[in-house]
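Handing you a structure now.
One protein chain is absent from this view; the other protein chains keep their places.
Moving on, here comes subunit A:
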Amino acid sequence: MSAHDMPTPDTAPATATGPTTDALATAAAPVASVRGLTVSLRRQGVRSPVLRGIDLDIAPGEILGLVGESGSGKSVLAMTMLGLVPRSARPRITGTVHTAGTDMLHGSAAQLRAVRRTRLGVIFQDPMTSLNPTIRVGRQITEVTGDKGEAITLLGAVRVPEPAKRMRSFPHELSGGLRQRVMAAIALAGRPRLIVADEPTTALDVTVQAQLLTLLADLRDEFGCSVLFITHDLAVAAQITDRIAVLYQGRVAEIGRSAHLLRHPTHPYTAGLLGSRLSLSTPRGVALPTLPDDSVPVTERLRGCAYHTRCPLAVDRCATQQPPLEQVEDTGGQRACWRDSGAVSDVHDAVVPAGGLAAHAEPLGARAADPPGVAIEVRGLTCQFHTRSGFGPRHTVHALQGVDLDVRAGEALSVVGESGSGKSTLLRVIAGLTRPTGGSAVLRGTAQMVFQDAGSSLTPWLTVGDLLRERLRIAKVPPAAATGRVDTVLAAMGLPSSVLSVRPGELSGGQRQRVALARAVVVPPTVLLCDEPTSALDASLAASVLNLIREMRRELAMTVVFVTHDLAVARLMGDRIAVMAHGRLVEEGDAQDIVTAPADPRTRALLDAVPRIDGPADRPEATR
């Protein structure tokens, strides 16, 4: 957090050129320039530093990726650049931020509003909640353009079909992809110089995500605006960004050209992120690589590199001295690490497996030797929902339309599909939580479920100890034996016994999902039903939870049904994969075969849309 002798332009366009010699950033005056930015916020009564000295430039027409785990400060950085840090968080900010020629830290409220209206655009993560549900989308666009014709033009520019007709739609009448396009149209209003896209594709299906990424790149080409693209997924960043800045605990770990940075990371954290990313070529038979999970909460007192507790290359100096962000001689990038790049690339090469899909075709090690029985038998299963009766047109949703499926005892089956394909409904019917309209689903044995959102599936006012003991009490396990069982399951989950007296709200996301898993297996079920249990977690945390589920399956000889939208995860978790689309099972087979030789076009579409870092560097074509 060194002091920078920065010129502070007030009204003139930003001409701040920091101590950077990056070719791209200095080619023209940057659209956005951040120098020595520190931000601390009050959350739940505790003030903590969120950004701890950020230096960053965005060049005109550039797409800069901002990558990091949750809590790295990437959203706060974006909000600061927009002048939108919520006042309720009592922000304390130092440094300088110039966006589109305006001082975003000291400008008047009217100035900031004007620059947001005319020079900046924003696309937020969840288009369902980010659009006003009670206002027609046309009005939400004209609110910025002030002109209806312009709004229709913009809807056309973001490839919304029949734009004039769509103006009168309410957000809930549009699909997720269309909603996000409406957000993009709002962002484009006023022909901005910079669009901030904060995880714009995280809430979307992979195929829709691919289309939106293409759209963003096209918009950059057509309108010549810069894009700050925030994501937790390196592969998504790889699809469209020119440069990537990796953020860790409020500091830039490294910045570089995307193609180079992803192949030759120069910071151990980037190497770790790349290594823990699950792809279609991750080895199946061995434990998934994870980052060490002992990150420390950052406080004002932190002296050294925030990553040193998790870093395999850490030396004494890392704990006591903050490494500065320095130029990397030959690449034009910047990195903040005491160790030299060579040491990092050695680690990276050791972690990232070489070779294609075929090299890792070994089956999961857990399959029991030809188990006799069938654990789950689904025959001609149909399930319909009626939306609202009494008034308004009646809609019938066919969630399941004749599904036949067998899961053998001890087998692991992954069910894949886009949202709305019926995969979660299938799981709920198997679990007995939803009554089918027709057909049958027979489950032999006992079942437990693990849900996506561990936060809301754990009773908030019970302690973790109560939650676990409750299950044992229902199973009539004597109290004397119960304590031992609780200790065993906690140890298996890698949770300290101190969590027993803590309520779910005080745990981190990864810990909550482990507690949810512990609750599911403390009384060992014969069938474990998982509904996207890791979709909300960072890559490394997700990998560690997946490892746990695989271990539990092996130890308890459980049958596992694993629902996910991610084919890479499906391949790692299942002996077999069942692909669903529009309430039907379209393909079913050995997990590796499905991934390497898909027979159904819908499976191929899912596979093609999976963002990849390696392999052919093609951008998926939009299917308009």
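One rule holds in what follows: a contact is a pair of C-beta atoms (placed from the backbone, for glycine too) under 8 Å apart; a residue touches a chain by one contact, two chains touch by 3 or more; residues count from 1.
In this text, contacts and distances are computed from a predicted model.
The listed choices are "ABC transporter permease", "Cytochrome d ubiquinol oxidase subunit II", "GntR family transcriptional regulator" or "Anti-sigma factor antagonist"; the UniProt protein name belonging to the chain that is not shown reads "ABC transporter permease".
The hidden chain makes contact, of the residues A:122, A:152 or A:291, with A:122. In the complete assembly, the contact with the undisplayed chain comes from A:130, out of A:130, A:434 or A:592.
Interface residues of subunit A with the unshown chain, by the touch rule above, are 82, 84, 109, 112-118, 120-122, 124, 126, 129-135, 143-144, 170, 172, 183, 186, 189, 387-388, 390-392.
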